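As you look at this complex, bear in mind that one protein chain is not there, while each of the others sits in place.
Presenting chain A:
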Amino acid sequence: MLSTIHPSDDSGGASVTLTLQDEPDTLALGEIIGRSLEPGLQLWLQGNLGAGKTTLTRGMLRGLGHTQKVKSPTYTLIEPYLVSRLDFYHFDFYRFDSPDEYLDAGLDEYFTGQGVCVVEWPDKASPHLPQPDVEIHLSLVGEGRQATVTAKTATGQACLNRLVEQLNTRGSATRPA
């Protein structure tokens, strides 16, 4: 079950924190995020190895109607998808030793268009990477996960609003912090 534990709009941007008990929960949140996306949106996924970043991305793609495989982009750096209504680029900069490799690989071209960019390990490409619209932190809590979704821009806020709206209609337990 997905449960929202504290929607808040303090420092910097509004955020929602959710408890994810298992992989199906992570996929379910991903699907809701996927349905909240719009062209050009850039999302950063933060969290350690095994936190569920690729699983969350698989959920987003599923929410957009993609039913095929979603492979880890660790080796390829980028896995592109053309889903029903938008270009979706899944990045993973885990292997970078230096942020300059982001420029050397020519990946900056993807971030200036209308595609949705979902980035795992964005810090490995900073300071070259543009700031995101939405940032998602995943962390381990027992055998489950906790996800915090934070809006960083106005378009990110609109995305977060759509997400919260879906969470509410889904009837998930929303408890104030």
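Please note the rule applied: a residue touches a chain if its C-beta (ideal position, glycine included) is under 8 Å from a C-beta of that chain, and two chains touch if they have at least 3 such contacts; residues count from 1.
As a convention for this text, contacts and distances are computed from a predicted model.
The chain that is not shown carries the UniProt protein name "tRNA N6-adenosine threonylcarbamoyltransferase", picked from "Multisubunit sodium/proton antiporter, MrpA subunit (TC 2.A.63.1)", "tRNA N6-adenosine threonylcarbamoyltransferase", "Electron transfer flavoprotein subunit alpha/FixB family protein" or "NrfD/PsrC family molybdoenzyme membrane anchor subunit".
Note on the undisplayed chain: of the listed residues A:Leu18, A:Leu64 or A:Leu77, the one touching it is A:Leu77. Between the chain not shown and the residues A:Gly50, A:Gly65, A:Gly113 or A:Pro130, the one that touches is A:Gly50.
Contacts to the hidden chain, counted on chain A, fall at residues 23, 49-50, 52, 54-55, 58, 69-72, 74-78, 80, 94-98, 100-101, 104-106, 140, 143.
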